[in-house]
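Before anything else, here's the structure in question.
Only one protein chain is missing; all other protein chains are in place.
We call the chains A and B, going by the order they appear; numbering starts again at 1 in every chain.
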Amino acid sequence: MNQGIERYLAPQSLDQALFALQELGEVTLLAGGTDLMPQAKAGRAKFKRTLMNLRGIPELKGVSREGNTLRLGALATITELLHDPLVGEHLPVLREACDHFASDQIRNAATLGGNINNASPAGDTLVPLLVLDAEVELASRPDEAIYRRRMPLSEFFVGPGKTRRAPAELLSAVLVPCPAPGHVARFYKFGARPALDISTISIGLAGVRKNGHLENVRVAFGAVAATPLRALATEEALEGRQLDAQTIARVAATARQEVQPIDDLRASAWYRQELVHNMLTRMLEHVAQN
Amino acid sequence: MAVLEKSRKVVAESLIGQRIPKMDAPEKASGKTRYIHDLDLSGQLHARILRSARIHARIKSIDTRAAKALPGVHVVLTAADLPDQRPIGVAKDHFPLKGEVVRSQRDEIAAVAAESVEIAEAALKLIRVEYEDLPVVADARAAIAPGAPLIHPPRQGAPAGAAVAYTGRPDNVAMRFDYSHGDVIQAEADSDVVIEDSFKLHYVTHCCMGVSGVIAEFDASGYLTLYSNTQVPFLHKREFAEYLNMDPARIRIIQPPIGGGFGSKLDVYPFEVICVFLARAAQRPVKLVFTREEEFLASPTRQPVLLTLRSGCKKDGTLTFRTVHTLHDNGAYTSWGATTPFVMMQTFSSLYRVPHCDYHTTAVYTNNPYAGSFRGYGNLQATFAIEQHMDMLADAIGMDPLAFRLKNAQESGEVTGQGMVFKSCGFKDCLTTAATRSDYVVKRAAYRARQKDAGAVKRGIGMASMLHVGGGAKIYPSDGCGTMLKMDDFGALTLITGASEIGQGSETVLAQLVCEELGLPISAVTVVNNDTDITPWDVGVHASRTTFIAGNSAIGAAKKAKAKILAAAARKYECAEETLDLKGGFIVRKESDEALIELAKFIRGLHFSDKAELVMTTFYYEPPSVHQDKGFKGDVSATYAWATQVVEVEVDTATGIVSMTHVTGAHDVGRVLNRLGLEGQIEGGVIMGQGYALTENLMVEDGRIRNPNFRDYKLVTAPEIPAMDVSFIESMDGEGPQGAKGVGEAPAICIAAATANAIENATGVRLFELPFTPEKVYRALHGQTEKLYWAPWKPE
Partner (left out) sequence: MSLKTEIEFTLNGVKRRATVPVEMSTLDLLRDVVGLTGTKYGCGEGECGACTIEVDGLTVNSCLMFAVDCAGRSVNTIESLAGEPLGERLRAAFVEQGAVQCGFCTPGMMMQAAHVLSACGAQDDKAIARGIEGNLCRCTGYKKIVEAIAVAGKATGA
């Protein structure tokens, strides 16, 4: 029945897409559709007057290296990331998260940009990207030229389904610095299954290993707050400290305090805190031993 | 296959015990099978149902004017349009469309038939309903508390003996079951050890991959054809006739291939009757298919149960008594779930030799979803309690739990306190086979010794056994099934059976049994099993009865056909019938297997003669079982199936995640008929049991289902399945078809109980409440669960 869509656009270039966005304002963006379709059917998402299919935009595709930065196109699917040699070489922690992402059929359709823009607190790629210091690139065309701004991913999320992307902007790419030598990163997603599960909690951990401790530590959690988030107090408790049992215990305790999850049908807040504590402990022990 | 050598000797292998592919699998694996969702009749309208927005409320008004005015809408119905509605269901306690009061989330208020699903859905959104909320009873214990709000309050003026829908109930009690044998009070006094625990069994639902659907069509003379997913076409014909005020002879039920049954289609549900109302009003065929969300909201559930079990034994390991009190949450209406005590009490009274047993169930109305029948039919719940107590009693007297079970296990020849007669019983073989193949005794001791070792991941092993009807169940005055068999002049058989096919492979097993009698290859058979205008009577696919009952019926028809053929052949070859046989598609001399004539050629000869004789036979099989007496005693099944399953788990104590790594099963199946199909039934049942134990949980809060989707109602997925080792114990039942027993329900029954025992073995912590989801296990490991205790409610 009438969902209120008055126009369907399938732009073939970024320029076309941005021009239309600037002109029309009220646009529902379609990439893989794996979130949009069920949300629309269930009435959780309302279509705007224009439906814009982004699939035909070549500028949003692919993974490339630009100097010391990996550029992940917003239309890169989870499967493409899973098998991409650059991602495999430089960002194994992102690859790991992609492996735990939904099912093969969904990985084949779902895009990185979609996962980020959907801004679910449990979004599977978000936590690893946070610990990799990823930035989002937002493109717009306020006049004749295409304008691109960058924003750290950690600042991008406002709440569930809400981001700092302006209506006339497109998320064009995710930029990830190539990690330095000695960089270690881990990802953990809670679940009794390898995949096809919504995170009850997820944990990202990264740092550069030096003489038995980690520097430039990044810790992030998913599904413990309204947005995926960096855990600054936990990072501080770990930064530069000898990775021994005492440190691990203190870091895990800090993390349990720092997260403020909610009770929902998937888990209680208490249990999420326990998982954060126990699994961060396990990850740190794993880092210490390897 | 038959090989004709120079000697004219026919060589053909028996079909029994072979791996025979399911006959309809090639169609299904091509995407060509037309399920009800794939059928469309010309002129067909599409229906949708408006369900209650409230859990318990009085309906003040329903305004359908805007819906009726929507272009494309043909019919909008509410209870007000149907003054002649009759109550439906096992206790006749509700109407298809609710007009006065809604009592649960699924309650049907209005229905629309329109030219498309989209229009029908849009019309539903235009229906305005005003409610006046009533207090919600969301817990079975609250329902029987003094002063509880009544779900079906008594009504004035109804004639005595009328259905609950007309009379109401003075309390929330829907049904009671009280059974006993022996003297439990004396037996308890004589016991060395007595234990008592409460167990809580949760809501799960069938999750058939094909959602529910029905198509109703009236012809010009008012004759109704229903395309239905039902598992009991003949009984439903009668029920529909009653609900529709029709002559049953004018109702035809056609069963298209079904996307899973598992017991979910044993009752007539409101949507089916409503679809017929719409078709009658529209004078057009009407199709009604659920969405997946609706399937979760408006399908039956497995019966949730609160259960308190008190058990005792002597120091030497002899069981002394059992006392059981259960509280069944029926939900808003009574469906088959309320009657699961029929099966539960068998397990309590007769799985082991228990000289004294008391069993009491109170089934109560609440505002929850209503519970129906589901593969295992109460036995998963009963076995969960009993088999944990078997471990606990064994531990209490310091006896190995396998030895304890063997000491009390039933044997052939036993007549139980409930009057069940175990003519063939492979229980002890099941126990020893499963224990040996899993190395149960050694592993249990080793894992127990390692409970306190360092390392978060613990291993455990647990055992459970089950008893279930394996030769039908005489729930109705008859438990029979009819067969018609027709052989054409090319030696091809048409097997027309009353038995329904729900994916379990009945058509293949029946064809096999008939071919075995008639010496024909499976490829010679066409099975017709889905049309009440054609097929002979049967009481439906339930109680693991089809292989046994329909199998014996098919064999009976085949034997008659064989006798007819051999009699004619004996005349032709001027010899005694007893010297002839059918083998490999030939009539042969029994002694030498020498071929006399190709069977097809012989049948052609029979047809094309001036004394033409057709090979068409019928047979009706009624098992030698009896209806239970008023005290629930009697030998209700012609035979009984047994099984032992051993489960191994890994418990991650840092997360509470329980991984099922191995399942070793030994099943007394009587005899293996189709090894491929049998393995499929067992493996599928084991994984359904795994889901019941670990992952599946229909979350019902204040009467509302919180997770009506596969995202949060977690079926087991392929990477989670354990390694499975299944052995078959062939006890060669004397009454069974070729010695076989029914086993369809058996494999799902033990898994949760064995898993509970395995978790205890791994961690030292025993769990009394299902499912063993990570958080629940984690809480238990950290002492965060309150001891579950349900004090049985005793009638004054």
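In this section, contacts are C-beta pairs under 8 Å (C-beta built on N, C-alpha and C of every residue); 3 or more make two chains touch, one makes a residue touch a chain.
Keep in mind the model is a prediction, meaning the values are calculated, not measured.
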Missing chain: touched chains present in the view = A, B
Options B:Gly89, B:Gly210, B:Gly426 or B:Pro774, residue touching the unrepresented chain = B:Gly210
In the complete assembly, which of A:Asn53, A:Thr69, A:Asn216 or A:Gln257 touches the absent chain?
-> A:Asn53
Sole contact to the chain not displayed, among B:Gly503, B:Gly584, B:Pro623 or B:Gly742 = B:Gly503
Of the residues listed, B:Leu599, B:Met688 or B:Cys750, which one is in contact with the missing chain?
-> B:Met688
If the missing chain were put back, which residues of chain A would it touch?
-> 1-3, 5-8, 10, 30, 32-34, 36-38, 40-41, 47, 51, 53, 55, 79, 102-106, 108-109, 193-196
Chain B residues touching the omitted chain (full complex) | 19, 21-22, 24-35, 37-38, 206-211, 257-262, 291-292, 502-505, 676-677, 679-680, 683-688, 709-711, 715-719, 721, 724
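One rule holds in what follows: only the chains that are shown with their structure count from here on.
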Distance-wise, how many Å sit between the C-alpha centres of chain A and chain B, to the nearest whole number?
-> 45
Chain B to chain A touching residues, read off their complex | 118-119, 121-122, 456, 654-655, 657-659, 694-695, 699, 706-707, 711-712, 714, 717, 719-720, 774-775, 778-779
Which chain A residues qualify as touching chain B in the complex?
-> 1, 190, 192-194, 196-198, 265-268, 271, 274-275, 278-279, 281-282
